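Missing here is one protein chain; the remaining ones are kept as they sit in the complex.
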Amino acid sequence: MTTDAEVPELDALYREFAQQGLVPLWTEIGDLMPHQPASPAVPHLWRWSSILPMAEQAGRLVPMGRGGERRALALANPGLGGRPFATPTLWAAIQYLNPAENAPVHRHTQNAFRFIVEGEGVWTVVNGDPVAMRRGDFLPQAGWNWHGHHNASDRPMAWIDGLDIPFQHYAGSTFFEFGPDDVGTRESPSRSRSERLWGHPGLRPVTQVTPSPATPLLAYRWEHTDRALRDQLALESEGAAGTVEPGHAAVRYTNPTTGGDVMPTIRTEFHRLAPDTTTRPVRETGSSVYQVFEGTGEVSVGTHTWTVTRGDLFVVPSWQALSLSTDRGLDLFRFGDAPIFERLGQHRVEHLEDH
Amino acid sequence: MTTDAEVPELDALYREFAQQGLVPLWTEIGDLMPHQPASPAVPHLWRWSSILPMAEQAGRLVPMGRGGERRALALANPGLGGRPFATPTLWAAIQYLNPAENAPVHRHTQNAFRFIVEGEGVWTVVNGDPVAMRRGDFLPQAGWNWHGHHNASDRPMAWIDGLDIPFQHYAGSTFFEFGPDDVGTRESPSRSRSERLWGHPGLRPVTQVTPSPATPLLAYRWEHTDRALRDQLALESEGAAGTVEPGHAAVRYTNPTTGGDVMPTIRTEFHRLAPDTTTRPVRETGSSVYQVFEGTGEVSVGTHTWTVTRGDLFVVPSWQALSLSTDRGLDLFRFGDAPIFERLGQHRVEHLEDH
Amino acid sequence: MTTDAEVPELDALYREFAQQGLVPLWTEIGDLMPHQPASPAVPHLWRWSSILPMAEQAGRLVPMGRGGERRALALANPGLGGRPFATPTLWAAIQYLNPAENAPVHRHTQNAFRFIVEGEGVWTVVNGDPVAMRRGDFLPQAGWNWHGHHNASDRPMAWIDGLDIPFQHYAGSTFFEFGPDDVGTRESPSRSRSERLWGHPGLRPVTQVTPSPATPLLAYRWEHTDRALRDQLALESEGAAGTVEPGHAAVRYTNPTTGGDVMPTIRTEFHRLAPDTTTRPVRETGSSVYQVFEGTGEVSVGTHTWTVTRGDLFVVPSWQALSLSTDRGLDLFRFGDAPIFERLGQHRVEHLEDH
Partner (left out) sequence: MTTDAEVPELDALYREFAQQGLVPLWTEIGDLMPHQPASPAVPHLWRWSSILPMAEQAGRLVPMGRGGERRALALANPGLGGRPFATPTLWAAIQYLNPAENAPVHRHTQNAFRFIVEGEGVWTVVNGDPVAMRRGDFLPQAGWNWHGHHNASDRPMAWIDGLDIPFQHYAGSTFFEFGPDDVGTRESPSRSRSERLWGHPGLRPVTQVTPSPATPLLAYRWEHTDRALRDQLALESEGAAGTVEPGHAAVRYTNPTTGGDVMPTIRTEFHRLAPDTTTRPVRETGSSVYQVFEGTGEVSVGTHTWTVTRGDLFVVPSWQALSLSTDRGLDLFRFGDAPIFERLGQHRVEHLEDH
């Protein structure tokens, strides 16, 4: 124990620490090394009915073009100091493109994707390959590929962008380059070239037989996702294995060259709860963002509970327990940072007792 | 140099070697360590029009059941001493099942598959999951899974089995167990449970997210294979990448949990030549068996050349050059042992000049 | 372009964004997505001659024990807001243990190591295995292993701790548990059990033949590091390959079960510059901390230049160019976060022209 006589000396020592650019562990350890994860991010819900009008207003008032690059509104987690970070690692934004508008071409090291909860008419052009965007589709956009968008329809379109911007900002690994101001094509094919090469179950082109770090398949269509989920629930009803837990079907989007996650830092999944289903609470290291695709239900994250409906977005911070419940059925898109934790040996999952 | 005086002594030494169980390298090196691969297997062709009647006759005369297990006729490469080996590593056989017949359940460490060049009506039941067999389908059957077949139709059916029997026989790694005499189900669903879980492009069930050594997908349907090949040729005609070489489309069947080959020892592919296509000669270490699925063409393997048509099977031994040519189009199923060579660091491929 | 008339409406929209927890990309993109990495961390130097006396004073004034756990002073990068973070991902601290003192047992998910620039007499006890600490030794301490220390000598000892505390704090992946207050042994063997099992070049015990995520070897002794570096420089002088560049020898500490980095998040290396050597400037994504082990030299990081000597520590932030120069020879220990970047596909290295 420090004696009274030592107090002045100790005070001086602490001042000296600060001057020398030193910080003692013993005063910081509780914050730095908690007994379990204590993320500053908080559980939070954004209503689609609130954010979509904001995007529409921005569509009228804010021009689109070089420099600003995208008309995107990012979810800012209230625990993260006003930064446009849904979680410490993840960016989630609503993006909006007016009829005939064009989002200029660029590329960046950030991994990205789009998920479409409603609407259609925009094509994202990736390395020259135009990829249609329609309700229920998931479009991965791995780092360092050239991409822009064009709206080929006479209606505006809004969708969700997910990226690892906060993580790469934190890590200091971001590179960014401008491409042409115009996407250079107004083609609007129903299937992209990538789907024609890679969209056949269990088959790969013999021209590309080595693993690639991110998926070469640029669109995962709703018809396949929906069918896979229906198949799981049907298998369950026949007494066969397939669902995660009773009434809970789920698929993970994968890189067909490895069977692993679509991108090195981002995991994406689609979950379907049959009517009258409640999931067992689970918590894991790492954070996720969910968007309700269809249906309604109750969501419980840590000590928060919300009733959610189509388009609503919510955040599950690290080590906060999540449970979902629905009377009439609930479809959810999910993305998270689990690959970071798995690849670095920091992934833990705990299934809790029912509450 | 050995002197005349030494000859008797040398003769005695060689006799002593034999007695002691020793063999000198210097007399064997030419055979053992040739300057390039010199397989005893020879290029060879089996006509479907010849082997199918044999199978039909066996169908009338040879009963099916426990002990014999399968009514299968194996291709015996003329260079391999009358053994039922298509190549040193690969077994290829025509199997035949009469109406209402049942092939008893067993399992073995050998990796296997079925490919169907014509007919339908048989279900192979893998660990209780009935899998339909129809023209153009590829059905992998990885080692150590219980399986039997039943013919649910009123017509006999013949198909091709491929296995790594010769390799495992050579290596001394074979285990085999009998299961029930009857497959235990006469269900005949259009889609197997495995397809309902795994047959969705780029999606995997969240219940099974770790790699498995062999594919969990038990049927690769013709409609997908055909569409993938048509897509590749269409992309080529649009000026986009996709085909192996002009007019030559090809897909590899893959394990969706890894993106790699369907089984640890066997690679399977489907090749399509557009009309008026000739492929560039290529040779590689390891051997392959091809079956013509549709069309006609000229096949050149080493110094052999054949005109081939539907159902014909031919063998490409290690390091023999293969070239294919067709006027009106040619569809080919291929299986080979390339995974053995790749996993052991012995795979070489050489593209030769056009002949 | 926004018209004057629209300005009030736009202002209202921005206020509404803030209320709804939204942030526009177009005002943030310059900071969030810079054209190349722009880490808030700055190049910085801590003098051993300044920090060692601080540690000694703490040794007199600050008790050691449960709760505070360790008498450690962390380097606080001036760009990181006073937090005890050497870089965004890395913790570097000087730890100090008085004669006969004991640092209590705990375990945590953070990966750690110790490097000893001078002194000896302390044993770190890892899962019951006492590991001697001596000048030049590197002692990895992978996450979730029980460990404590005891000073078996009659002199205090100081050394450097490196951990991924900032990264795991950021990611929200930290778990921490207390063990016994006392390390439970005062054994002081010259070689640990881990070294007796794993410290033989190219050999592993047949009892442990599967890869482990972190190295099972708990001490990398100076005699081996020094000899490896002398060998590289001798090979260079004989005209053989071995050094990174002329006069620049370097070894990486590896996990003998994989050949990869010792821990999932931390890379460690030792670099030796022969007299009259200047290294070519290089920059890479990710950050490093260096400690001078012996010799003197000039260090240039970005626009900073320092003359360094034994014990001095400096930081190289992401994408800042580093060059080293010495007249009389320079030995440097280095640790960094490169495995994070490599495993997540974000690693880039650029060799610059000589300045």
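Think of it as A, B and C in the order they're written, each chain with its own count starting at 1.
Everything below uses one rule, namely that a residue touches a chain if its C-beta (ideal position, glycine included) is under 8 Å from a C-beta of that chain, and two chains touch if they have at least 3 such contacts.
Remember, it's a predicted structure, so these values are computed and weren't measured experimentally.
Across the whole complex, the hidden chain's contacts among the shown chains comprise B, C. Interface note: of C:Gly121, C:Pro256, C:Pro281 or C:Gly311, the residue touching the hidden chain in the full complex is C:Pro256.
Of the options B:Ala93, B:Leu139, B:Ile160 or B:Val183, the residue whose C-beta touches the omitted chain is B:Ala93.
Summary of contacts with the chain left out: across B:Arg135, B:His169 or B:Arg280, the touching residue is B:His169. Although one chain is not shown, part of chain C still touches it, namely residues 193, 196-207, 209, 211, 215, 217, 220, 224-225, 227-228, 231-232, 234-235, 240-244, 250-259, 262, 269, 271.
Although one chain is hidden here, its contacts on chain B can still be listed: residues 1-2, 6, 9-10, 13, 16-18, 20-29, 31-39, 41, 44, 46, 50-51, 54, 57-58, 61-63, 67-78, 82-84, 88-89, 93, 108-110, 143, 165, 168-177, 213-214, 264-265, 285-287, 317-319, 339-341, 343-346, 348.
Operating definition for what follows: only the chains that are shown with their structure count from here on.
Viewed as a network of touching protein chains, the structure reduces to a simple linear path. Placing every chain at the mean of its C-alpha atoms, the farthest one from chain C is found to be B.
Our note on geometry: chain B versus chain C, Cα centroid distance of 52 Å, whole angstroms. Here the spacing of chain A and chain B, counted between their Cα centres, is 42 Å.
Residue positions of chain B in touch with at least two other chains are not found.
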